[in-house]
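Starting off with a structure, shown below.
Omission of a single protein chain aside, the complex is shown with its protein chains in their original locations.
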Amino acid sequence: MLMTADDYRDSLRAYAPRVFVDGERVESVADDPRLSPGINGVGVTYDFAHRAEHAHLMTAVEATSGKTVNRMLHIDGSAQDLLNKLEAVRLVCKVSGCAQRYLSHDALNGLFQATRRTDHTHGTDYHQRFLAYLHDVQDRDLTLGVAMTDAKGDRSKRPGQQANPDVYVRIKERRADGIVISGTKAIVTGAPYMHEFLVMPCRTHAPEDSDYAVCCAVPIDADGVTIVARPAGRPGEAAAKFSARYGQSTGVVIFDDVFVPHDRVFLAGETEEGGFLTTSYAHHHRQSCIGARAGFGDLLIGAGALMIEANGLDPDRHGHIREAMVDLITITESFFACGVASSVYCVDDPARSVMPDPVFANIGKLLLATKIYDMHKLAHYVSGGLIVALPGPDEDHNPETQASLAAVLAGREDIPAERRLEVSRFIEDLTASHQGGWYSVISLHGGGSPEAMKREIWRNYPLAEKTDLVDQLLDRGIYDQGQRVSRQPGRCCVRGCEAPRRITGEAAE
Amino acid sequence: MLMTADDYRDSLRAYAPRVFVDGERVESVADDPRLSPGINGVGVTYDFAHRAEHAHLMTAVEATSGKTVNRMLHIDGSAQDLLNKLEAVRLVCKVSGCAQRYLSHDALNGLFQATRRTDHTHGTDYHQRFLAYLHDVQDRDLTLGVAMTDAKGDRSKRPGQQANPDVYVRIKERRADGIVISGTKAIVTGAPYMHEFLVMPCRTHAPEDSDYAVCCAVPIDADGVTIVARPAGRPGEAAAKFSARYGQSTGVVIFDDVFVPHDRVFLAGETEEGGFLTTSYAHHHRQSCIGARAGFGDLLIGAGALMIEANGLDPDRHGHIREAMVDLITITESFFACGVASSVYCVDDPARSVMPDPVFANIGKLLLATKIYDMHKLAHYVSGGLIVALPGPDEDHNPETQASLAAVLAGREDIPAERRLEVSRFIEDLTASHQGGWYSVISLHGGGSPEAMKREIWRNYPLAEKTDLVDQLLDRGIYDQGQRVSRQPGRCCVRGCEAPRRITGEAAE
Amino acid sequence: MLMTADDYRDSLRAYAPRVFVDGERVESVADDPRLSPGINGVGVTYDFAHRAEHAHLMTAVEATSGKTVNRMLHIDGSAQDLLNKLEAVRLVCKVSGCAQRYLSHDALNGLFQATRRTDHTHGTDYHQRFLAYLHDVQDRDLTLGVAMTDAKGDRSKRPGQQANPDVYVRIKERRADGIVISGTKAIVTGAPYMHEFLVMPCRTHAPEDSDYAVCCAVPIDADGVTIVARPAGRPGEAAAKFSARYGQSTGVVIFDDVFVPHDRVFLAGETEEGGFLTTSYAHHHRQSCIGARAGFGDLLIGAGALMIEANGLDPDRHGHIREAMVDLITITESFFACGVASSVYCVDDPARSVMPDPVFANIGKLLLATKIYDMHKLAHYVSGGLIVALPGPDEDHNPETQASLAAVLAGREDIPAERRLEVSRFIEDLTASHQGGWYSVISLHGGGSPEAMKREIWRNYPLAEKTDLVDQLLDRGIYDQGQRVSRQPGRCCVRGCEAPRRITGEAAE
Partner (left out) sequence: MLMTADDYRDSLRAYAPRVFVDGERVESVADDPRLSPGINGVGVTYDFAHRAEHAHLMTAVEATSGKTVNRMLHIDGSAQDLLNKLEAVRLVCKVSGCAQRYLSHDALNGLFQATRRTDHTHGTDYHQRFLAYLHDVQDRDLTLGVAMTDAKGDRSKRPGQQANPDVYVRIKERRADGIVISGTKAIVTGAPYMHEFLVMPCRTHAPEDSDYAVCCAVPIDADGVTIVARPAGRPGEAAAKFSARYGQSTGVVIFDDVFVPHDRVFLAGETEEGGFLTTSYAHHHRQSCIGARAGFGDLLIGAGALMIEANGLDPDRHGHIREAMVDLITITESFFACGVASSVYCVDDPARSVMPDPVFANIGKLLLATKIYDMHKLAHYVSGGLIVALPGPDEDHNPETQASLAAVLAGREDIPAERRLEVSRFIEDLTASHQGGWYSVISLHGGGSPEAMKREIWRNYPLAEKTDLVDQLLDRGIYDQGQRVSRQPGRCCVRGCEAPRRITGEAAE
């Protein structure tokens, strides 16, 4: 059953989570105006699955069940799937700023790979448990929050060395029927309006910290769960032309002796596979981030063009304005291209799914993380200083000033001042409000900070191929790829050819 | 008489300006909490003039009167003065974010040069009028707002071609005892809490637009003046660790048939000198911007270092964190260095004052304008994602969550969570709130947009010297600077030597 | 018949072109050591077509003939073809620096589209002529030079306004059996060792310059053709570890009353279609440039890694070295990704071929053009200053110094000094010799200068889609893609889906 946005909002009423926003207990998540922009954002992923023109992007057939599911819950089986997911994320984020629900996809795909791998090594049965859970989630068309980033405490110490054990989530007790977890996840996107959390480790833990290698599914209103969240976007602010409607909440989620039955536990102490899960999730997620921020780029490009128009400037005459727009386009589309390449050169997983190529996925995320600031700069560049100097919206209806302001704040004659102000505030909202700050920081650090991407790029790049090449040219002046093979060639699933690609992990299997 | 910050706030009560903020008429500027952060910022320039350790920077002796005046009102007579002003601006802005009052200095210095020049060409007596005004302003220790950026309307048209003449300020009537002006200045920094406005043209006007070449001083509460302003900073917001105390208001200022007596008119139709005034002011102002943003850099550098500490990270072990800090320092100090060089290679004006070297001043402003975004990025980079994900300050006192949040949100053991949150919010305030957006945009566009700086750099660079050099090397293989002289060598006033420097304008005089 | 590199070299003996290198007439192009590196480079494209492991990349079946041809002469029929071509170019260029022959591909594909279009508009029969020519070229496995960049003379004037008409190639006479052309093409890659030249216009000409809109095929030794060329690479230089073997010649080609029979004329005065040809060629070529420079990136990455090793540095311990390598990888793979995306989102041509997506192809070329300098910087960064300070290779055999130099110039114990010197010289050759300079400049300006790419990006970007999006969000708060359609959706041939893509030109046809 594919829900609509309205169905989704209604479905939240079935849950009774303990949520605080701005120091107050939230009575009904579905009805609290402070969370409404976040619910609207997620809602786009539901409504668009019902539109014919988006069906090929927003829905897909799950291989293991044969059912049509929302793309945000689908396990990718081909390069085409990855490309569709990438475009789907761009689509929903260009409308909502950040639709958040792609996190569900990323975690489910990471788990699909990791449970298979853990079973293969440890003889466990996580994959079957997970498949049952997956199909249930798809049937109910849920939205899952990713509870991954631990509070961490003193960053120079391991989890087991922390003064306060609750700065990381851990298995506190193992019972016959399940496990009990405790600890804090510090940054959970969309926390208050999820159906469930997927609790995941945020890094490879040392063997002595095996209790921290835990992954499980927890309903948002399970006993012992507390959510302390920020409002989503800028609800109720008249100047918030975009983020009064669409925004994102982030929350601290505290797990206080939360019981999880075995059928919802997908990792419980296997530290190495915990690391694999973290990484696989990260590759999926970083590709999704690319699509998300490309959608944000679409908003800036469109708004920048409208602002130029409203100011009465002609990009064909003002070369520096055109140049700035081309820069904005170049940034957006060049990191998006990395998302495309990570689809085309995807990696086959033995679990019969595919993962984005790690090098391209990490490069794309790395580029967007650092270039989001240039995107803001360029949006400001083409808009002019007015966007932060305009009188606020309360002034629009002040009888003593309204007429004269309207008369002088217009730009081009055929575009009323009101329109120019509206576009100005739209850009201010996206780039110079606290929501703009959120987009910056979340692009930089969300899905891993730049240093993490750099390490993955370095770890995954086929460097030996390149040194082979130069070795051969130095030794013999010519190159014969067949001579020394440093990387396993694979089949590239988007195409029928022999292009080189990586196969994850268990090559000898 | 050098006022204190308290004196300054009191002095504002003597004025009764027509000010609107957020759609409401302001009763008393001095007492309105929405304007308080702006008044505090300006206040720093008053208080620091009384501190012994800052006296050499914050005060100076005016050559034409022999009196000690506030640096923000002083006419620069030497390279040392320019250096002191640069450092003074950095000093007050590292405390206040942006102390605003340096604008008074920049406008007074531009007028000192321009009135002298206009008199020389047109036989007028503006310079004497201006000197009298200057001394009065210095004696009363006023703060003057710069009303320069016209509303502009359709930017593809000249002032005289606009549908609504009020989109530019102009002389509407010339009377025996003065002039009447009308029109709108769109972005006036600190508008509500100035003592007077210096109305200035924002560009060189065509001869047929000579009525727009007008410069005069207008008390903030003159008949016909209306100010529509934004609140200064983020007054009253608990999370605003910095900008609840210090901030800046910007306002639209509408002049509706405002009469100005002759002794306050400093330009009235001389279009070419209007252009000179705009440019001279811009050179002074761009150098000041350098000092201001270097002060902002000081805040980010200090806050970044505290955040790293609170997170328990050691820059000596984490190379990428140290690297980011070094980048932040490099950006800040390299544009500041351009301010220093623009002092050292200053330009003598026939009016017996000095102007910052235009090339260095414009380069410094250009660098800060575009690199402010990198500064934000680096501050975010070293701080981590928490700065936008923390629960808000209302949560700090929520009995149901406070204890557990405090327990898990600490970083290093010896630094309490409360401190870490405080630093986080300080950085969020400066870089990821609407105040952060304001700092970005105002750095980019304030004092002229990047394209304006590029044009000045191009216009002022001694290109012929360089082509001479290459010509000679190509023709004769050697270089003899004496052979072809393309630029007038001058005396460099910071030093006793013959270093090349420019003399403005009337060399033949 | 697919030739080998040896066959290709032999085949050049059948031609007797008038070639000058360094002021001397070349007797035999095939035997002149100064041109040998260039012939070796092209030769790679021949030899690799015979290797089984490269067959899928280096050969393809031509749709209009059913024959297997060299990829460098193939008309692309699918996204997969474009991807294979992109990878094929990377492959041959990572071995040869720049294999040059992809220019043949790019011109043939541009002509395939343009002749079809010209016929459609003007009722001519160029396409049939061209097909016959194409099949002949493929059957004989030729290499074609692209003679496109006119000498241009005074760049501020049109061709018809030039003092010397020979600064552009033009139709001087139209005869019953063909045309006579005259003029100069200033930068022709590989000129001396091509089989034929494809003469092409370098821009859209004005209607009054219709004689300059000429495209035709001219054998290298046609009467009236003179080639004045540089040596290819650094032939005979002992220090030239790479470019003594592989290099590129560029030549000025003077056409002095050269007769071209009709069956070799593919455009003769149709100025608008001349512009289309220029642009189509450019899109194909810019995508090829991406592959070429990615191959160059492979060389730098491999050599950099070897140099780090020889210096005894460990990138895992020296974070700044690893960071530089990651930057080098990021640059290379991010522009390559644009080549991949330009394949995936390719454009269908009514001639039944495909063209790379212009936006992605131009962005990729733009990035490589400007980032080639960063690539050099990073290669230098990881290598150290020794690469330009080493004694030259003549010193290697100096009995008085050899032993002591060998003893002290080693780095890591297990890597002999000789090896370290070899790698150093390899990097110097690629990045700090005149060959390195050539790679820089040709990356920047070859295939069009950055400004040209920016104009194409701007011209081709679906900006209206983005303004629609923001318009709708502003007006209604929601977005419905179906409401206003600004771009024709198409089928994406790499996938079975509905992804948006552009169709060139004759939509109404």
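Order of writing sets the labels: A, B and C. Residues in every chain begin at 1.
Here, a contact is a pair of C-beta atoms (placed from the backbone, for glycine too) under 8 Å apart; a residue touches a chain by one contact, two chains touch by 3 or more.
As the structure is a computational prediction, the values presented were derived from the model and not from experiment.
A.B. asks: Which residue, B:M3, B:M72 or B:I363, contacts the hidden chain when the whole complex is considered?
C.D. replies: Reading the full complex, the residue touching the unseen chain is B:I363.
A.B. asks: One chain isn't shown here. Among A:P33, A:G236, A:P261 or A:G319, which residue touches it?
C.D. replies: Checking the options A:P33, A:G236, A:P261 or A:G319, the one contacting the hidden chain is A:G319.
A.B. asks: Hey, which chain A residues sit against the chain that's not shown?
C.D. replies: 319-320, 323
A.B. asks: Can you name the residues of chain B that touch the chain not displayed here?
C.D. replies: So the residues of chain B touching the unseen chain are 51, 53-54, 56-57, 80, 83-84, 87, 94-95, 241-242, 245, 298-299, 301-303, 305-306, 315, 322-323, 325-326, 329-330, 333-338, 340-342, 344-345, 359-360, 363-364, 366-367, 422-423, 426, 454, 457-458, 461, 463, 465-471, 473-474, 477-479, 481-482, 494-499.
A.B. asks: For review purposes, identify every residue of chain C that touches the missing chain, sorted by number.
C.D. replies: Considering the whole complex, chain C reaches the absent chain at 20, 22-25, 149, 151-157, 163-164, 166-167, 184, 186-187, 226, 228-230, 250-252, 254, 256, 311-314, 320, 370, 373-374, 376-377, 380-381, 384-392, 394-398, 400-401, 404-405, 407-413, 428, 431-434, 436-438, 440-442, 444-446, 449-451.
Simple rule for what comes next: only the chains that are shown with their structure count from here on.
A.B. asks: If I average the CA coordinates per chain, which chain comes out farthest from chain B?
C.D. replies: C
A.B. asks: Where the centres are mean C-alpha positions, what is the separation of chain B from chain C, in Å?
C.D. replies: Averaging C-alpha atoms per chain gives centres 50 Å apart.
A.B. asks: If you average the Cα atoms of chain A and of chain B to get two centres, how far apart are those centres in Å?
C.D. replies: 40
A.B. asks: List the centre-to-centre spacing of chain A and chain C in whole Å, with centres computed as mean CA coordinates.
C.D. replies: Roughly 38 Å, centre to centre.
A.B. asks: Tell me, which residues of chain A touch at least two other chains?
C.D. replies: none
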